[in-house]
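Please read through the structure below; I'll follow up with questions.
The complex appears here minus one protein chain, its other protein chains still in place.
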């Protein structure tokens, strides 16, 4: 009703919230069922079964009714007991942020931190676990989105499992966009959400909880129950014969269900491949245009997000505003320590399409040119991205 | 993709989740914007302004990103400090339930409880506050949905304010369906949600927080911050120039915004009137059909929910299943102490239409007849409801 | 943008346009594809295959891009040649209306007409065909909606086929709501549309054309081609490898496809049964309430529409306006000769649900009471409808 100043952008190429697939948007407009209606109970069970299927787990998943910060805070609150020493692995802002929650619940927080354009190594983790045998729980942010870098979570997971510790993996912006599964990275609590690579709106957390984690939670007298922060409350909710602790977000469940159908229909390999190709083309284009990636090496750059280092002297917020005005494209800024230093191009779900890399490269390069940066070559950038796309088809 | 056993019901006449208005369903399918996109920031601010408008408050509201159990738990966690004595007013299952949260955070929980088909009186509250001057906070469930009864919250609020205590009002299933506003009931924290009388999907909490409550929260060292349970984190979020503590539920905000437009366009008086008329017709019909209301008197029966006492010997769950199969209608069961004893007909948002009272009366009466209950008169029931509707038009 | 005087009704219980199934509304909001995109070509072919499946025909159907008046005018224009004598069977306004088109194209129009509350008999048709061996084409309106009566089209079709004449059947408001198939009624051109019992918006015609009819059309030098009125132009369009004569109505095709999925999933027998039960309950209720059916006998009353005779002295338009204002329900008026004499309750697609018969009976009865008509018994009406519904479940 009220007059708007800003019209919607044409392309939302962010790192989340990302735009949803058209079929997901349609699912959101399904009539809202009563949560205890048998049709909804059946739906909820079916959706859980699909989450399990995409997780490749035998244990049922847990869906929490809030975006993944809920899943992560709940994981900390549930798993970390008063006497636990926690090792938090930090390669970026989000990894660092988890430390605050871990510290709230733990006896001691130990951190292993690398510069925010690098990633952790399994060796360093192994060393630390040897040095500190009292560490009970390890936490890691798989893809630290504000840096666009991906930790080698499978190798680190193997080390943690080998050492008999529990592992919390924040795979929010990685799962669904690259090859990662809760059990292949030995996660005891694996947190993701439908709003990144699955192409849903924000509003839910998806968790895998290992048998060992369930035992640890059960043994933790301070693990939340009768609370929005409780994981246990929802343990049985996958089962249509069991009650919900409170009303699930009906419409978000519809959206998730539709997104899982799309994911399963397309096939995870195909989905991962288009995320990888989009990112690869984007990185080639960015560099050919005369720009730098934020990531210290291409090997650690995320297939779901390309963080572009912004040249000194450029106001990054103004850059994005100018790109939005010129090209109708919205990118993500950095966060905290990376704020102002990089611009992030999301390749997630519906935007993980190689063609988007062309306009992303053109827009960033064009925006910087307009800001007076010298030595930018739009044409070379787009041509390089095109070459990557072309080679993939050959 | 998977084969369904249950098809959707035709009419969801529950007490929440309720079905959404068609315009709300369409709003849910809007493209998902990046939360920091200026168009979304503007939208979020506009939606907050509309919440304030329907609340008739000058202070900005707080929207929390989870259904109202989050709002209620957050209210308890934020307002109730370690040394507080809390008086919880109990006239039903939900009021009782709040006591568990209050007890978790308070020094002492005092309860004033009435049978679950009656309501509290302002006098009893005044007496208790006199008896226990150490009570700092009073909490009340305005409309205790599992009983379908409405406490005189304006009078009780006046007593509490007069006595200088703080008041938490759970008006989740009342606001928007009857004359109640945060400030007319002297609420310091007023919690409602869009999924009842506003006709949205579940997924958000709407709060009014008084100046006194903000001060109390600020003074409470244990009030959650950097948490899903924090109210303070979201205090400034109404302002487009301020950051979000975490990603808001974009699509649910769209839905809320559309629902508020509908509410404002129709006018609160008109909305309240159709809730009242639907309930009145329903009560008349239920009684004329030979059935009993659960509420001890019609005066305390809710305009947003009619709880029908189910005759002894009838399996209430089977009754609802049979009504769903026969008539395609879903009603709500009781909860906890009222489970099995009553069936609830919702009159909320899109279902607060007098015509729905006709099929509600017919279906309950017909279902009970089919279950072998004697003395039920479907025709008399519907005719009585029709008379109420007819008189309203005259 | 502009201010509306009228808000949408709550229940559209008309004889068409009828409201669409929720899944159909969602299908309408699918992205619009280019008609020659392979995904749309595949979709169009698949939709045609489903039409053939619900038609139980081996020949491919023809979809015309306009509501069924297009299908009917095109049938007349294509099949009826300059030298043809046409027998038009008339039992109501729509049957009569077809005669105008027939007369436009035919050498001579012969009509067999019965009062508009009765239906034709196969014997009368047989007699006429014997009397007039020069009749080449017979046309009939299966369910003459403005009367709510159903002609015995299978028997009449057998007579026409036996006599070696061609038959045009207007089954627009019958197909999908009762047992009728193009070939079981020996139709040479069978016209229906998705906007009645299939629960779609108006905008398409669905035709079956027999081999004999295709030959007749091919032999008719005046049969339209390169025209919106051409059936032949679309003969091959079911085949994804063939071009469209002009752009098909992409969104309407999506809607049709979704509706056919629903129809096939539910099963035609189940769909027909709920149309029949809704109408039966409605007729029982109308009569028990003290009202009269328009149809001369219940045996000829349509399962997809109940036409209620309106007592003398009642302004039927005002009655419907008052019903809309009071109950939020929209019914259909009569048309032409039946206008003002009857009100029609649709039982089509999503509204062919027994529970709707309750509010239909209550609303008509209540509206007439409010108009001052004596001897109306709302309660008895609804109770009688309830009994019919109850018996069906037993």
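Letters A, B and C name the chains as they come in the text, with residue numbers starting at 1 for each one.
In the analysis below, contacts are C-beta pairs under 8 Å (C-beta built on N, C-alpha and C of every residue); 3 or more make two chains touch, one makes a residue touch a chain.
Since the structure is predicted, the reported quantities are computational estimates derived from the model, not experimental observations.
Q: In the whole complex, not just what's shown, which of C:57, C:236 or C:249 touches the removed chain?
A: Selected residue, touching the omitted chain: C:249.
Q: Sort through C:60, C:152 or C:201 and give me the one touching the missing partner chain.
A: If we include the chain that is not displayed, C:201 is the one touching it.
Q: In the complete complex, which positions of chain B touch the hidden chain?
A: Counting only chain B, the missing chain is touched by 22, 25-27, 29-31.
Q: Of the residues in chain A, which ones touch the absent chain?
A: 7-8, 10-11, 22, 29, 266, 325-329, 353-355, 358-359, 362-363, 366, 369-370, 377-383, 386, 389-390, 393
Q: In terms of residues, what is the contact footprint of the unshown chain on chain C?
A: Output for chain C: 1-2, 4-9, 12, 14, 16-20, 25-26, 28-39, 42-43, 46, 49, 65-67, 69-70, 73-74, 100-101, 195, 201-203, 226-229, 246-252, 255, 261, 264-265, 321, 324, 330, 332-333.
As a convention for this text, only the chains that are shown with their structure count from here on.
Q: Where is the C-beta contact count highest, in terms of which two chains?
A: If you count contacting C-beta pairs, the leading pair is A-B.
Q: When the Cα trace of chain B is superposed on that of chain C, what is the rotation angle, expressed as a multiple of 5 degrees?
A: Result for this pair is 180 degrees.
Q: Averaging only over C-alpha atoms, locate the centres of chain A and chain B and give their separation in whole Å.
A: The mean C-alpha positions of chain A and chain B differ by 34 Å.
Q: Please compute the C-alpha centroid of chain B, do the same for chain C, then give the distance between them in whole Å.
A: 44
Q: Which chain B residues sit where two or more other chains touch them?
A: In chain B, the residues touching two or more other chains are 7-8, 29.
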